[in-house]
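So that we are looking at the same thing, I have put the structure below in structure tokens.
Of the protein chains in this complex, all but one are displayed in their positions.
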Amino acid sequence: MSADQLVQGLIGGLAIGCIYSLIALGITIIIRATEILHFAQGEIMMIGAMAGLSALWMVDLPFVLVLIVGMLGGGLAAVLIELSIYRTLRKLRVPLINVIIATLGVSIILQNVARLVWGSEPLRYPPLFRSRGVEIGGFAVSPQLIWIVVLGFAMMALLQLFFRYTRLGIAMQAAAQDPDAARLMGVSVKRTTTYTFVVAGVMAGAAGVLLGSLFFASFNMGFLIGIKAFVAATLGGLGSLSGAMLGGLAFGLIETFSGVLISTAYKDAVGMVVLIAILLLAPSGIFIRPGRRI
Amino acid sequence: MQPAIRLLVLASLAVAPLIQTNTYWQHVFGVALIGAILALGLQLLVGMAGLLSLGQAAFYGIGAYISAALTMRFGVPFILAFLIAGVVTAITSLLLVPIVKLPSSSLAVATLGFNIIVYLILLNEDWATGGSFGLLDVPPPHIFGYELTTERDVYFLCLAVLVLVYLGLDRLVHSRFGRALRAISQDEDAARACGISIIRYKSKCFLVAAFTAGLAGSLYAHHARYLNPNDFTFNKSIEILIMVVVGGLGSLPGAVMGAIVIVLMPEFLRSSGELRLILFGFLVVVLMGVSRGGLAGLAPLLTQRMARLRSSASAKSAEPGEIKS
Partner (left out) sequence: MTALLRTKQLTCRFGGLIAVSNVDLSVEAGDVHGLIGPNGAGKTTFLNLVSGHIRQTSGTIHFNGQNLGSKSPHLRAAAGIRRTFQNLRLFREMTAIENVMVGLHANTRSDVFPSLLRTGAQRQEEKEIADRAREALDFVGLLPSANAIAGGLPYGHQRLLEIARALVAKPKLMLADEPAAGLNGAEARELVGLIQRIQASGVTVMLVEHHMEVVMRACNHITVLNYGRKLADGSPADIRDHSGVIEAYLGTKTVYARHCRRNPAEAQYAPH
């Protein structure tokens, strides 16, 4: 592998990794708050991508605003689903597996609603950045990828700050860790759960715009990415924020480099083999030390 | 479920292709029965042993390709290819032995990974699988010198296999083996204290489930007569899981009903055009909300409702408190 391939692989892997991380973070906070494996998270991301693109069609927006529209779209979709479906299911006290299957139902609904609204052809995102290459240490790097990495990291940093320093963030953490104690402290667990879906939706929406700008947007772009984000979250140890973040980045890098080094055809397979190996060696994920929750 | 109802279901399955003579529908019915065999196998894993597997389509695909290859390339008679497909698929499930001890969510993701690996092999190893073009012209099933060429004949073959698989699993569930699986799913520590080897029993459960999936795969190969790797992605695995949960976790008749509903519902909704899959998703969500036991849980739910209605009606005339809920 040449040095150029190495640099390209690193940046590309980190960029796609950031996208996995953003979705995996949403999956993780939802698991922490509700134990639901949210299989529709990839579709929320798709809605974010579509929302951003639709805004672009209407007005020529700067990229940051497109991103924000995507985040709003993702957040809105997530909260609508939470309020109309998941909350009702929780109220009916159905077993967890029923809710998980319902998330698959939601994923089918969202995909097909999107197909109805945006059609079944992949949609091109207009170029959002200066297309001239950026030089880093003598290597030409796509500015697109750099932006994705920068924005992705910024978003994850903001999320950490949100959970550490805002009242709502702390309440959400508390409610996820010990709902009963949180209730005693006056936290409305019902509300924090809803906000959890909002935050997860916003992160996924951002991921959608970033991913769309990298490739294209289509009604079925979400499912496979969502599943991969799941794998990333598992890799980092389901239920840990930093685990989800690092798991996403690691999975992006593994996937990219196995595509370069081994074979493009089997790049997903390599990712899965690595995943299974890691699960066997460290069943609780690589980024969790036993006995401690991050 | 009462034996009478079971017989009724079997009877209606038996006459379905005689009433509906349209070959398209007969083909779809056959697919539904194959789905039922798949769902039965997964029911053993998820519903009985509590093993959340998202890789069942991998075994389905392995069985399908083995059976097709054996009959097409080596001229192996169908019956033999069918059985070998089951056995070899079961043997490949031994690859999962190291991961059976993983906790539920990790196991789900690991089996999903297995599915993706198998799919990529089916897709990329053109020399064996025909790659993305798939395998064309898989021969129809031959049994004892008869060639089953019509959709109806193949349907009855599928039905016969379904009945055998059902009876077999029913016997397993009500045996020492089935009790051990249910014990594991409810409390692993207590199961170990009763002398049950967790890893061995989970592995055996995968073995049996893979065997049934292999049989289903073989049937599918000779029923569809055309194989494509895209029939065996993890989407299929998830569809099988939906069948099982919609039918009712832990219930064998439920798995059969779930499969039939999940295969036929989109067909019935075809008239609604583009809304078809939206409605389908919506129905899945609604069913998950109204019945904790899926379709199999609906029947007792309805009888309960009836009983409550009757009791509230009789409470006015007779003395109260006859039926407590």
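Per-chain numbering from 1; labels A and B assigned in written order.
Here is the rule we go by: contacts are C-beta pairs under 8 Å (C-beta built on N, C-alpha and C of every residue); 3 or more make two chains touch, one makes a residue touch a chain.
All values reported here derive from a predicted model rather than from experimental measurement.
Looking at the complex as a whole, the chain kept out of the display touches B.
Contact with the chain not shown here comes from a single listed residue; of B:Leu52, B:Ala68, B:Cys158 or B:Ala180, that residue is B:Ala180.
Only one residue in the set B:Ala57, B:Val208, B:Leu227 or B:Val244 touches the chain that does not appear here, and it is B:Val208. Among B:Leu172, B:Ile238, B:Met257 or B:Ala296, only B:Leu172 touches the chain left out of the display. Take chain B: the residues that touch the chain left off the picture are 168, 171-172, 175-180, 182-183, 186-187, 189-198, 204, 208.
Please note the rule applied: only the chains that are shown with their structure count from here on.
Inter-chain centre distance (chain A to chain B, centres taken as mean C-alpha positions): 31 Å. Within the complex formed with chain A, the residues of chain B that make contact are 98-99, 101-103, 105-106, 108-110, 112-114, 116-117, 120-121, 123-124, 234-235, 238, 241-242, 245-246, 249, 274-278, 280-285, 288-290, 292. Chain A contributes residues 31, 37, 39, 85, 88-89, 92, 94-95, 97-99, 101-102, 104-109, 111-113, 115-116, 223, 227, 230-231, 234, 238, 265-266, 268-269, 271-273, 275-276, 279-280, 283 to its touches with chain B in the complex.
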